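Other chains dropped; remaining ones untouched in position.
A and B label the chains in the order they appear, each numbered from 1.
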């Protein structure tokens, strides 16, 4: 076999390309500190807990826009609901001893509970009590958004001890016209196209299921605001689930064509394997996430789309059809801490948050750098030697880590149809090396970008 | 995760949906009785045995049309052959003792045998004798449609005992101009499109290989004649194999575009696993049969198309290209009873016929109900609560067995491209539940039919 010069082939590294060891970008934001700070705020679909959460985020992200949409606003098939606020809630013995107090844990009150005040027999009260007999020390998380009701959530063990005939019950809440509140932050890109990152902010004191997504999204926003702009803009949405996403979609219907890739982030603060749920129709973002995870060294599983889950359901509904997948670690409904008081700040770790930050950052970087090129003159291989490309590869600095094999793949496959990600997948090479090889070819004017 | 209300998800039942236990439609026709009634009739490609068979069917199916096409009629590359009738046939000893008598079993004479009468030496006779040395007590089934000849089929054991020097041989048959006879019954549908169900009626006393298909088709015809009309018409053909199908195709060439799905039925009376041979190009009917069998609780195997077999060969030939598959239980040529006197009324069971009836009924029902819808307003999920859809699901009656998950699948996937069968397959849900969910959505005016 003849080669264009005398050298040994660099091995094509098919092994793990563990981001954690590459000393790449680390978040400037202290995600665990922010998470602990946000944990006690009484978030719900609407209300002051959401506002307080967004205000806290704005301290780290001054360009975050906090938007309000009035109760009763028509959003597609829905209406913005009344705003719920709660100041206090207790169950006391008739002699005034406090047994259950919203001030201790805001999971104690069913979300959207209407105000109540009075003495209830144990039997009457029982119809409003939610416990988990199988997890007797955990408080469950319950809501009643669209049916007027009230209720308390408490450890089953406590409820078992409560054997008085009657109790004093008080919920000091209001359910009234107001607004739905959400946050939006846009990192502009060089083109009209953008990546959507969406997290829900409607869960009260749950650390993995909602806060982990919020703090990683915040860290990513802060990171990209400090970077030079890229090809694609990045839009971060912090919104209440379902009604929030529907509201944002309805308010921005004419601009949705700008969203070319998207991710919903949730439950990404535990140390379990990554799970990625594919988009409805299959999309580049699915391939990008799978590529990054496969080269990350982390355990992961790709899951087929299903219509149950988070706001990817709304983004992917037939008339919207945005390519938005969902990245998780623990999967909703399958871990014992899910929707209980056990999903607390101890369940989430700084290490896990940092890993998730890094994975998503690599996905975003990949998507922003995933260009399609064609060879300027594709007739046969170009002569690499006289262009100094072998030297560039030999010297790691100039070559950016690309091997000669990576160069050959780029030169052979840049046909104006295949993207760099397609080439990375076909050659089973980490994207970063194919990107580096493409940069060498760009410098040598061997390839040129194809605009779609 | 936020949901539109407080409830638990119903489990998505991926398990067997055994039709046999659902107490659905049972045939009004007594299939075993009809089969026993038809068994002794001397069927062949043409002749009075075919006429008697169709006349017997017409007693149960008054709307059955019995058609005759004259000998010599050109049908595509073929000609309708002469009509064959046989009154009697014997082999006797020279002293008049009857050893072989057509009156005992009409398999004894090779189909389309020309008349013969005379004394033959054992050696001469031997050239006209067919036996099965490996199955010495069985009579084989043989024909000689297109080469003028005559012959007898008998148990090998009997032939071994026949050691006289000569025998008296007589076949009282006629091969003369006449007609090819077939039966046709049409159950009209609401549209111009139809499903074709085709069975062959040219085999004499063989129970599984031809009679099982005939009686199940008759029972299905009687069932659908008593039902409200459906989206698609159903055309039942009872015809001699190959030349019968070619004749029908030639006589109906201008109307073939109406046939959108089809099934050839054969050997569906034994208790073995189901076998389905796919259409030439792959078609919806293949998916429908696989879906029904997969949820039926019966063992089954999907087989690739091959050009050897039954009339699916004719329906699928290049210039015709109808989407017609072939449903069997025992597969021709692979079971010892095949084309012998062992394929008798004991080889077929009423249980097996009822199972086959049910499976085909479910396939037909599925095909008739397999509509493509699109969301009326697909922008985000609709609000289910205010439309009473949760209540409908909770109350089994209104919901028709659909779960909330089924509803979410239908709402997410009805994009005007995917049929309900596509959605059932993607969600791994029995078609009936997806159909029920779609009915709820139709009632709520959330989806609308797409006409192709």
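Worth pointing out:
Assume a residue touches a chain if its C-beta (ideal position, glycine included) is under 8 Å from a C-beta of that chain, and two chains touch if they have at least 3 such contacts.
Predicted, not measured: the structure shown is a model, and the values here were computed from it.
Assembly remark, whole complex in this entry with 2 chains visible in place, copy number of the identical chain is 3.
Definition applied: only the chains that are shown with their structure count from here on.
To overlay subunit A on subunit B by their CA atoms, one rotates by 120 degrees, a value rounded to a multiple of 5. With centres defined as mean CA coordinates, subunit B is found 54 Å away from subunit A.
Put simply, subunit B touches subunit A in their complex at residues 1-6, 9, 374-375, 377-383, 385-386, 405, 408-409, 411-416, 427. Within the complex formed with subunit B, the residues of subunit A that make contact are 45, 75-78, 142-147, 200, 202-203, 209, 240-242, 245-246, 249-250, 253, 266, 280, 306-310, 313-314, 316-321, 332-333, 339.
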